[in-house]
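Below you'll find the structure I mean.
All protein chains but one are shown at their positions in the complex.
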Amino acid sequence: MEAYVGEYASGKSEVAVNRALMLSRAGRRVTLVDLDIVEPCYTLRPIKKELTAAGIQVLAWETRDTVGLGETGNVLRAENRWALKRPGDIILDIGYGVEGSRTLNLLEGASEDPDLKVVAVINTSRPMTGSVREIVDYVRQLGRVDMLLNNTHLGDETTAETVQEGARFVAGAAESLGVPVLATAAVEEVAAVIGFEDCVGNPVWPIKRYMPHTLW
Amino acid sequence: MPEKPIKGEKRYFMTGNEVVAYAALAAGADIMYGYPITPQNEIMHYWTRLAPRYGKDFLQTEDELSAGFTTVGGVLAGKKSFTATAGPGNTLMQEPVSMAEAMRLPIVVVIQQRGGPSTATVIYSQQEVTMTTIGGNGEGFRIVYSTATHQELFDYTIKAFNAAWKYRFPTFVLGDGYQAKMRESLTMYDPEEKGIPIVPSEPYVGKPGVPGVDRPPGQYRNTYNVEEELYEVVENLARDFNAIAPEVAEYESLEAGRSDLVVVSHGVISRAVKEAVSELREAGASVGYFRPVTLRPLAEKELRDAANKAKAMLLVESANGQMARLIKDAAYGCKAEMIPLYKPGMGITAEEVAAKIRSILG
Partner (left out) sequence: MSLQLAMPKSWRVDTKPHKFCPGCGHGLVLKALGQAIDELGIQDRTVYGCDIGCSLLSWDFFNFDSIQTHHGRTTPVITGLKRANPNLIGIAYMGDGGGYAIGSQHLVNAASRNEKITVILVNNTQYGMTGGQMAPTTMPGQKTETSPYGRDPEKTGYPTQGPEMVAAVTREGAYVARGTVSNPRQLRGFIKKALENQIQGRGFSFVEVLSTCPTNWRTNAEETWKFVEKEMTRYFKVGEIKVPEPRHEEGK
């Protein structure tokens, strides 16, 4: 059970989608939950069908079920509130917001669930999390965070160096925060260059980019 | 003194709204006034997070009428003031903008266009072109930059503050919901380190000294008694605006003077147009493009030149002919036939543009 939190546009949804697919391909039963309630765009809604076809249970809005998307589209689906009660692996994609992981309060049973891990996704190419100090400050105000994940990239311009530099910053921040690093995520081409472990010894998750197709 | 928000040059991966907030900081903006409306909210979200760190200010007003008029007030006090809005908010903003136009007040307004008419969609559109360029009662004496990439959002937001304070006309950065929310990388920099001077601001009221004793009082109005008085004011505005137009106007073009067909578009749509035109040129088609960066004032001379040399112009926009009205007006009497590709409130892909070009060239 993993909840992905982090800064606006840090790649939470991308990592959550890839993680769900990774687990599903390993034969596990996976539910992916859209808990983005600030942003009506770049959410799972547009790729819900594709992910469902890949065998994942997706709890997200259908565009036709919403009214005035963006004016009132940031509403929480009733089903999502009970997501943690579902069997199998649960991947939560949590939107940004001034109180970060407090969004977990909206889920029944989140506070007492021993299996839940809150993972902060960090892209050090984002101006607010560009250095160790900034990452530490940012993660501290998110509330509960159990692990960090390095998702440093520059879109199409990402190189292995970009990702490795991020890995070093994230590792530094994790040390100050006293939490482990779950992994480094990188697009397949870049991941192949880096290998199975990044420069600080954390596992590399090769990912595909789905979210660029999900604008609105 | 708080340190500068951006030092040196660095590549970042960002959303368009964030870029605007950082660019406003880099441009030396002092205060933002705003009211929540999608798709510009994150400009406020990021400005409110960043502003206190650099000694800057923010006021959330009761509506966009107030956001516009408080921006006017900020400028009168000599502060670099800006606001951001969209759609119905832009409609309300037209009253304060027309005051700024009448009184030469350098307010900066960022528009992230959404669908219309009415509340419509928050997603994307290019349907605020008419309102942004010539809205309000008056003559549209404004500078309007229509951006296409995050790099341009950064560059032109900085430029907007400079142009506003240099020329003293209200200045707009015209983006859209796609640009607002889209993620891509760009280089952020400190403009002064890059040799871009920051035009200083200056108070209209509250200057040192006793008015009437040490200095003449600063008194400004926008109301006149007789037609002749107003006529003189508007003539002066028109003369000044026309005088700066050649210096302010910006455009981008590819083989526009040497192609049978020239595709005209602005903003984010010009990305699709460039892609389609480049692809078809490689295949040997006689096609070029013309992209006005400033929608107001337009690069009229260059546009007319292209419109006189081409057989046809294809006008592509996510509106029902709002950019086309500006283009046709500027190109009046030119020989090119004007062909529309309008998709109000919808995105337009390179494939659609390419298909249309092929059908025209046969």
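We just call them A and B in the order they show up, numbering each chain from 1.
One rule holds for everything that comes next: a contact is a pair of C-beta atoms (placed from the backbone, for glycine too) under 8 Å apart; a residue touches a chain by one contact, two chains touch by 3 or more.
None of these values were measured; they are calculated from a predicted model.
Peer 1: What shown chains does the left-out chain touch?
Peer 2: Counted over the whole complex, the chain not pictured touches A, B.
Peer 1: Which listed residue (A:Ser10, A:Thr31, A:Gln57 or A:Thr103) would be found touching the missing chain in the intact complex?
Peer 2: The missing chain is touched by A:Thr103.
Peer 1: Taking the entire complex into account, which one of A:Met22, A:Leu76 or A:Met147 touches the absent chain?
Peer 2: A:Leu76
Peer 1: Touching the absent chain in the whole complex: find that residue among B:Phe58, B:Tyr204, B:Tyr224 or B:Tyr342.
Peer 2: Touching the chain that is not displayed is residue B:Phe58.
Peer 1: Which parts of chain A are in contact with the chain that was left out?
Peer 2: Against the left-out chain, chain A lists 37-39, 65-68, 70-72, 74-78, 81, 97-99, 102-103, 105-106, 108, 110-111.
Peer 1: Quickly run down the residues of chain B that touch the omitted chain.
Peer 2: Residues of chain B in contact with the hidden chain: 34-38, 41, 44-45, 48-49, 52, 58-64, 88, 118-119.
Rule of thumb we're sticking to: only the chains that are shown with their structure count from here on.
Peer 1: Measuring centre to centre with CA averages, how many angstrom lie between chain A and chain B?
Peer 2: Distance between chain centres, rounded to whole Å: 34 Å.
Peer 1: Given the complex with chain A, which residues does chain B contribute to the contact?
Peer 2: On the chain B side, the touching residues are 10-15, 18, 22, 38-39, 42, 45, 49, 119, 121-124, 177-178, 181-185, 188.
Peer 1: Can you list the residues on chain A that touch chain B in the complex?
Peer 2: Touching chain B from chain A are residues 8-9, 39-42, 68-71, 123, 125-128, 130, 153-157, 212, 215-216.
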